[in-house]
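What you see is the complex with one protein chain gone and the rest in place.
Going in written order, the chains are labelled A, B and C, and every chain counts its residues from 1.
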Amino acid sequence: MRMMKALFLTLTLGAPISVSSACAETLKVAGPWEIAGIEPAQTGYVFSRLQVAETLVTTDKQGTLAPGLAKRWTVSDDGLNWSFALRDNAVFHDGTKVTAEAAVASLRRTLGGVGVLAQAPIAEIAGEGGEIRIKLHKPFSALPAYLVHFSTIILAPSSFDGAGKITGIVGSGPYQVKTLTPPARLELEGSGRWWGGEPGISEVSYLAVGQGETRALMAESGEADLVFSMLPVSVDRLKANPKLDVQIATIPRTRILKVNAASPFFDQIEERQAISAAIDRVGITKVILRNADLAATQLFPPAMKGWNIARVEPLTQDVEKAKALLAAAGWTPGRDGILEKDGKRFSVTMLTYSSWPELPPLATALQAQLRRVGINVKVSVGNSSEIPARHKDGTLEMGLISRLYSIVPDPVGTLLQDYGPGGSDWGATGWDNKEMQAVVEKLAATSDASVRAPLQTQAVEILQQELPSIPVTWSELAIVSSKRITGVAVDPLEVNYGLSSIRWVK
Amino acid sequence: MSTIDNMTSTRARTGVGTARLAGAGLLILLGGFALLGPLVISSDPSAQDLGASLAPIGGDYLLGADHYGRSLLARLAHGARLSFGMAFLTMLAAAVPGILLGLAAAWKGGWAERMLEFVATVVLALPGLMLVLLLLAFSPGDYGPLFLGLSLTLWVEFYRLTKATTRTVLAQPHIEAARMLGFGSRYILVHYVLPVIGPMIATLSAFAMATAIIAVSTLSAISVGLQPPTPELGSMIVELLPYFAEAPVHVLLPAVLIFLLVLGLQLLAQGDRA
Amino acid sequence: MNIPINTDLSVSDLSVHSQSGPIVSGVSLAVGRGRPLTLLGESGSGKSLVAQAIMGNLPNELRATGHILFKGAEILRETPSERRRRWGRSISLLPQEPWLALDPTMRVAPQVAEVHRYVKAKSVEDSAVAARSNLSDVSLQQAAELYPFQMSGGMGQRAAIAIAHAADAELLIADEPTKGLDAALRRSVTARLLSEVEAGRLLLTITHDVAVARALGGTIGVMLDGRLVEYGEARKLLEAPEHSYTKALLAAEPARWEPRKQKNAGEMVVAGRGLEKRYGDKALFSGLDIEVAAGEIVSIFGPSGCGKTTIGNILLGLAKSDEGMVERKPDLSPLRFQKLYQDPPAAFAPHQTIRKGLKDLVRLHGKDWADVEALAGRLRLSDILLDRLPGQISGGELQRFALLRALLLAPVFLFADEATSRLDPVSQKEVVTFLREIVEETGLAVLLVTHDRDVAEKISTRMIDLGGSRLRDR
Partner (left out) sequence: MKNFLVARLLQAGIVSVAVGALCFILMRVLPGDAAMRIAAGRYGPDARIADAAEKVRLELGLDRPIAMQFLEWLGSLARFDLGHSLVTGRAVAHELQVQLGASVWLAAAALVLSLLIGPIVGLFGGLKPGGAADRLGLMGAVIFRAIPPFVLGLILMLVFSRQLGWLPPAGFGSPREILLPALTLALGLAAMSSRVTRNAVAAVAQAPYFAFARYKGLSEPIVVRRHGLRNAAIPVVSYLGLQAIYLIEGVVVVESLFAYPGIGHALVHAIVERDIPMVQGTALMMGLMFVAIGAAVDLLTLWLDPRTGKTV
């Protein structure tokens, strides 16, 4: 076979094969994300995950906050003044020290742009002598969690031109950018300056591969040593491959059916509960996600401690109950089996998008299941912006979306948006629940775990009862690595993939 | 010497004849499947039975079931009908204006022709796929823009062929002779031009249909074509692709169906362009 | 038949068979040094097959039997590769219509030089020198760097002769060497062929042109339907032909036609005054006056490319003149002005039977089918021909159908554009005879365009010579 391969390559390329051996020292990584630009608010996560740039605060593998560029932080008693102390030995890739002035400039720029930081009640950012001070309008316990977000990566002043436009990524992580060929390729090398020591493998090459199936092939053919985000269907096959390791972690992401509670179809709780009861979550997860444990019996997955409440009644399929609930809400089957009320057919459009490859198949399955209780659903796969757009103008009926609850590690930030007054792009639509709003407000103001726990339970119970968004499945992240490497760990919050601790197997 | 010419040409003709015959036979079979299949096969192509996910061939489901447990036989039949139908409509929508404009350009010449030529050049310089993508953005997943976009790119070929051939025919002395003998344009069109362009148009139509089938399935394959749960052959391949390790034949079935459809059309069109 | 014993090429009892039977049978002939042989016959008579059998390039479907002895070797027994080895070495061919036989994408000089380079295995430089000398032998030294499309037909013919000459083979086969050439050029071609004979080469010429056979002298063989019907010494055969076909062939030569009886012309039917036509900034003709009256045959004579066809088209209104005007006898339907075309098959729709075309014409003008039948009888066109496609009948018959078609509309003026130049001599004479008869009977006015001075002289009442002072060899 080797002979054949050599012969084949010589024939087709007319050149000897030195390519693969020359690259032996490089860790080849493939993932789904394209690097369309280098603006941190857009693609900062790539540089954060690949450890090119760092944030002040980061998380450990359990999802709890951990020191990043800031070695510790404190908050004043009134909860308005935060102080973050920088590491003394942090150096940017251009050789300059990570000073408070540089970090403040970087954060101020972030604050003025699009990103989570703009949503925090920040009054002022200042700093001197290795300490960053952030002043708030009102107490906001989640601030350190917000500073984990990739848009807040700290970049050296040399990353920007005079007008504040970003020209390059000069971060402080173990790896520095060697070459970037947008949108697909990023070559990294050890910076030699990291405060955490030298990375195990100094050369890393990242390739963006959009198609999940192609990524699986990359892993199988040995063209990549580490591949992120495997499709659920490929996982079993990859697990069986003796040359590969597969690691899976549940991530705080839930696929939900976002319904417009102001529309005549979903304005009654019974209708929303009926939809929920009509869905065969187990069947869907078994077939499409290949893991029945991912059936979302409530909004938050078990991995989110304190947010997954064991005692709430799980959401399960019960077609008869669904039919009864719909009948109670005044819907009666029409001649063709589709429900009707006051001469109006229960016919809705389900918007979804293909940024997440599993969404269209899920929509297809949901469509068939809802049809069984007499609801006619038209699936429309479009651009992800259509859902916020239709949310805004009120014409949204139903949308199947994938919602991340760890945009900042504390889900409160997300809940604040999603179930606050007026709902949000990816949260509730037409659902205005004062009780929920009060609970979330209280949560946001405190960081005392004992005060928060009952509030969290209360919030989950409200959502479980009211179902402004109907959970369908939870998510997991599968990472495939070649047995040539060791030290691979899955970060469920996808903040940092820890490439620097990967080593070649001797 | 003319006998020799006749001998060689008849031999060549029979060679093409068998290919044509094979193509026609294939198309009749597939056409029958596409037309009658959906009527005979009672199961709904979108009815799911998650319990029967990837059911094997020959069991409860004659050709197995896809990952949602939908009958592949029913989906293939509906898919074939869709592909055929779309291709035929697209071809018609491209051929009719293409031929009429081609005739007009060859007949009138002058300004009208230059205008048409310009439009054709611009359309040709626009990547056809881009046009389709742009139009699809109007209403994703609808048949209308898909078929409009494809026709918009395909008409040019009909236009060019008709124009060039008609122009050659019209330049021949026998047309001048017919005009001098008092025959009108209508007679010349029906008796002299159409018999010449007819077979060429037929060939081109078959090719255009083949192109349309491939284009529709390709667009579905890069997820911008028709939307679920439409049983479209291209999207069936892509949907089933991740399962190829478990059910390779299931993935192969729609691919083979596309292949046979296009092969049939190609064989039927076997002319000098083969 | 009397075959000289001392010959270098002798053919005896040669037959060529196709799957459906023999196409050439029992041909015997001989070529000797200083005695060129000319095979004379119309297309389809089998004369080309005889040449191909000698050359060894018969189509695969055909099989030759008999004997061909060339310098003591039996050619028919040789394998295809042995025969091919003779090409360019002991046998060379002067192809018909040489401008098509020259590679259109290669300059002339290398096309000659490659014979020296690859056949004679000379060095590159020697080949180039030899090629230049070959070209200057045919006065083409100036044209060495030209591409075939930049040369006239006559130059192409000379280039082909240079190539044949470069091969320096003993036997030269000239296939229709004058086909497609103007009369003036024919003479120079025959002169060159004769000089090859004087140089000691064996020459076998295939032609349908009696004038070529006469000019070459030597021996003449006349072929008809695959048989050699007459064979003998040229002078004797031309003066006292024995076979009736030979007699008809000779009688069909325009030079031997009966001159036209002078007859008073009727009134003017169509006239052009002060006509001028330009191509770019070059005038084809200018200040041309032409008038055709009833019962008159006016000839325009000139070499190809002189604009003679354009004049006819201007009179018919098919082309526009840049200057001048056309006058027609008033109150005549335009349908009564008709045209005969140079290439008869092109003047009929290729996929329409003759009958269908004529029927539609009769119906269109409310005529009677009996008129067609009467004319067909008159033009000796049999009924079976009506159901054939234009490609399935001979040029002579087709041209008579064209005449029939025109006559159905009772024309007053007929423009015959080289109407007989592509026909066999016998057919040509037939068509011309009918035309003359009709002119005399109906007072039809005819404008005849021809490149053949003899044709023009014999049948026209008046001649316009457009090419008198022009360069013959374009």
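In this text, a residue touches a chain if its C-beta (ideal position, glycine included) is under 8 Å from a C-beta of that chain, and two chains touch if they have at least 3 such contacts.
Since the model is a prediction, treat every value here as computed from it, not as a measurement.
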What chains on display are touched by the one that is not shown? A, B, C
If I consider the whole complex, including the chain that's not displayed, which of B:L21, B:L36, B:V122 or B:V249 touches that chain? B:V122
Contact with the hidden chain, among C:H17, C:R33, C:R89 or C:K122, goes to C:R89
Among B:L36, B:L134, B:V190 or B:V249, the residue in touch with the chain that has been omitted: B:L134
Given A:K138, A:R185 or A:K305, the residue that touches the chain left out of view is A:R185
Which parts of subunit C face the unshown chain closely enough to count as touching? 55, 57, 84, 87-89, 92-93, 95, 97, 100-106, 114-115, 118-119, 147, 149, 160, 163, 167
Hidden partner interface residues of subunit A, rising order: 1, 5, 8-9, 12-13, 15, 19-20, 30, 34, 36-37, 39, 41-42, 113-115, 118-119, 165, 181-185, 207-211, 214-215, 217-218, 220-223, 353, 355-356, 383-386, 388-389, 391-392, 401-404, 407, 417, 424-426
To test your reading of the contact rule: which positions on subunit B touch the chain that is missing from view? 12, 15, 118, 121-122, 124-130, 133-135, 137-139, 210, 214, 217-218, 221-222, 224, 234, 237, 241, 244, 255, 258-260, 262-263, 266-267, 272-274
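Convention: only the chains that are shown with their structure count from here on.
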Skipping subunit B, the chains still linked by touching group as A | C
Kindly work out which chain lies most centrally, taking the average of its C-alpha atoms as its position. B
Any idea how many Å lie between the Cα centroids of subunit A and subunit B? 43
Round to the nearest whole Å and give the separation of the Cα centres of subunit B and subunit C. 48
Centre-of-Cα separation between subunit C and subunit A, whole angstrom: 86
Okay, in this complex, where on subunit C does subunit B touch? 18-20, 23, 43-44, 48-49, 59, 61-62, 316, 318, 334-335, 337-339, 341, 343, 346-352, 360-361, 364-365, 402, 405-406, 409
In their shared complex, subunit A is touched by residues of subunit B numbered 46-48, 50-51, 53, 67-69, 140-141, 223, 227-229, 239, 241-243, 245-246
For subunit B, which residues are in contact with subunit C within the complex? 1-4, 7-8, 172-174, 176-178, 180-183, 187, 191-192, 195-196
